[in-house]
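Everything below concerns the one structure shown next.
Removed: one protein chain of the complex. Kept in place: all other protein chains.
Chains here go by letter, A and B, matching the order in which they are written, and residues are numbered from 1 within each.
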Amino acid sequence: MTAVSGSPRSSRLRRTRVAQALDNRGTLIATLLVPVLIFFVLFNTIPTLWLLGLSFYNYSLTSGSPPSFVGFRNFIQIFNNRNNIWADLSRTFTFVVFGVGIQTVLGLALGFLFWGSKEMPGRRVALTMLFTPMVLTPVATGTFFRFIYDPDFGVLNVILHGLFSTRPINFLSEPGTAFWAVLAVDCWMWTPFMILMALAALGSVPKAELEAAEVDRLPWRKRLTLVIWHHGKFILMLGILLRTIDSFKTLDLIIPLTKGGPGQETRLVAMEVNKQAFESFNMGWSSAYSVLLLLISIAMTSVFIFILNLRRRRGA
Amino acid sequence: MNGRGFRQHLYYAALWLVALFFFAPVAWIVLSSFKTREQILAVPPKLIFVPTLANYTDLLSRQGLLLQVFNSIFLSVVAVCVAVVVSFLAAFCFSRFKPKGTDFLMFLLLSIRMLPGPAVILPVYLMYAGFGWKDNHFWLVMFYAMFSIPFSVWILKGFLDGVSVRFDETGLVNGGSWFHVIFRVVMPQVKPGLIAAFIFNMIFVWNEFLFNFIIGGVSTQNIPYALAVGTYSDGGVNWTFIASMTTIYVIPPILFIYFFQKYLLVGMTFGTVRGEV
């Protein structure tokens, strides 16, 4: 700040008292931060502490009895795989890995395809159509895909039958297909996001370097690794990370599609917390589960920030 | 030249096909909204049919629809406005003064958004239950605002970091107060960030179902809630309602991404990536 001549100090005399009060650095900072802190404390700190506390209690809303302290019992039960919750975690892990993986590969492929389509007539309309799946209400998406998948009335089975004369497949109710059918909807919704990120990554590659590579007749593979990957990797990694986080939270989509069924085939962690907390009203147990998820999400946030900082350092 | 033109056409056709592929399910919903229930359930599906507007007239006569539409608009607009203002102030503070704990606060703010919805809402629900805040517009707006703040702070801080401090200093030197500097000098410079924060939080709250279901109630129900509870009607799954309601409901977000396409990227990445596609 002081690099500029005529520092703020010299002009202070000319201003009103309110402004003077605000000029006090401390007061100004406080004024700017108070609103956000109120929100933060009220809706985050207090609830989180509440959550932490409750995780040591047995508290069922429908039992009519007050919470009773049970120490680490909820955590021990989690550790002992009550309600098969480790299966949820590993299933969620699979969902994230495959979902994000497929979306990244597809997104990159299609991103390359759309790269250099600036002149395309109606590009804006085409992109709007491409990005629509991201902004569709998930509840509606889920319900409608259930219809599309329906073995008796659904259009997908009709198409498959027309192309390969397959017998009707009950996508959402067969253990072999349910998980992948849900995953496919997730990919339909979010591949456009990865296309967007791929386009951004490609857009961040300086034109000059690309032209230089062209002049040097660098082979494609080298161009990819030396030029494009070098510049685009941060944005791409951010995209992957954001998708990872979001896909870890998937819920709205699964509720109308399968309710976590058949069996536990599509039960992801968010589904299970939702069920335990707001169907079974086991507040203590769900709190303990949420604490576990909180730890996971803090870990993921750390990775996110780490990558951001990496970029900042590199970029500087 | 001709060959290139042909290849160009082929290329564009491929792009259009990709776009259409992703749009097809949406188109199917829109198409269905003009069919009768029998036509929707027909096997094989009907592509050519006499469109009917009956679903839309039925929709208009639904009890509570006006309230739900009003709530959808009210909740998303008010919550996001509150969030953007609060976040702008905070982001300005983080960006300019870097008070102690900035990084930690930014970190915590972000981690709220990383937690699965039910885990977020569980303690909030118990708190709302304890204080009697459930089914109340004000408190629901506050919660949505809270949920939109992290996102907005992140976006806006990114933009504010990009605005040179010289602007502040020039403003101050010329006799402006901090108030003047913040709202008159700096704010206009980060308009794209404000718009991005606004649009993408809007879309989130617009489509939000779980929180509305848990801490909302009769008077605060929005359209996603209506879609979820309206799935079934007396005669089975209510496809006509789902199709027509979804069609109408998806129009505003589609318009947003059409008109604000250049903010799409920044909006979708917490402001960490800027640029156009």
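Keep in mind that, in the parts below, a contact is a pair of C-beta atoms (placed from the backbone, for glycine too) under 8 Å apart; a residue touches a chain by one contact, two chains touch by 3 or more.
Basically, contacts and distances are computed from a predicted model.
Peer 1: Have a look at "Alpha-D-ribose 1-methylphosphonate 5-phosphate C-P lyase", "NADH-quinone oxidoreductase subunit N", "Substrate-binding domain-containing protein" or "HypC/HybG/HupF family hydrogenase formation chaperone" and point out the UniProt protein name belonging to the hidden chain.
Peer 2: Spelling it out: the chain absent from the display is recorded in UniProt as "Substrate-binding domain-containing protein".
Peer 1: Have a look at A:Thr27, A:Thr45 or A:Ser63 and name the one touching the chain we're not showing.
Peer 2: For the chain that is not drawn, the touching residue is A:Ser63.
Peer 1: Based on the whole complex, identify which of B:Leu110, B:Ile214, B:Ala243 or B:Leu264 touches the chain you can't see.
Peer 2: B:Ile214
Peer 1: Tell me which residue among A:Asn83, A:Thr104, A:Thr128 or A:Ser287 touches the hidden chain in the full complex.
Peer 2: The single option touching the absent chain is A:Asn83.
Peer 1: Using the touch rule from the top, list residues of chain B that touch the missing partner.
Peer 2: That gives, for chain B, the contact residues 41, 63-64, 125, 128-129, 132, 134-135, 213-214, 217-218, 221, 228-238.
Peer 1: What residue numbers in chain A mark contact with the hidden partner chain?
Peer 2: Touch with the absent chain occurs at residues 58, 60-64, 81-84, 87, 150-153, 167-170, 172-175, 178, 258-265, 267, 275-276, 278-282.
The rule is simple: only the chains that are shown with their structure count from here on.
Peer 1: When the centre of a chain is set as the mean of its C-alpha atoms, what distance in Å lies between chain A and chain B?
Peer 2: Each chain's C-alpha centroid was found; their separation is 14 Å.
Peer 1: For the complex, which residues does chain A have touching chain B?
Peer 2: That would be residues 1, 4, 6-8, 10-11, 14-16, 18-19, 22-23, 25, 28-29, 31-33, 35-36, 39-40, 42-44, 46-48, 50-51, 54, 110, 113-114, 117, 120-122, 124-141, 143-145, 147-148, 152-153, 155, 158, 188, 191-193, 196-197, 199-200, 203-204, 235, 238-239, 242, 245, 248-249, 251-252, 255-256, 269-270, 273-274, 277-278, 283, 286-287, 289-290, 293-294, 297-298, 300-302, 304-305, 308 of chain A.
Peer 1: Which residues of chain B touch chain A in the complex?
Peer 2: Going by the criterion above, the answer is residues 11-12, 14-16, 18-20, 22-23, 25-26, 28-29, 40-41, 43-45, 85-87, 89-90, 92-93, 97, 99, 105, 107-120, 122-127, 142-143, 145-146, 149, 153, 165-166, 169-170, 172-175, 177-179, 203, 206-207, 209-210, 214, 223-224, 227-228, 231, 237, 239, 242-243, 245-246, 249-250, 253-254, 256-258, 261, 264-265, 268-270, 272-273, 275-277.
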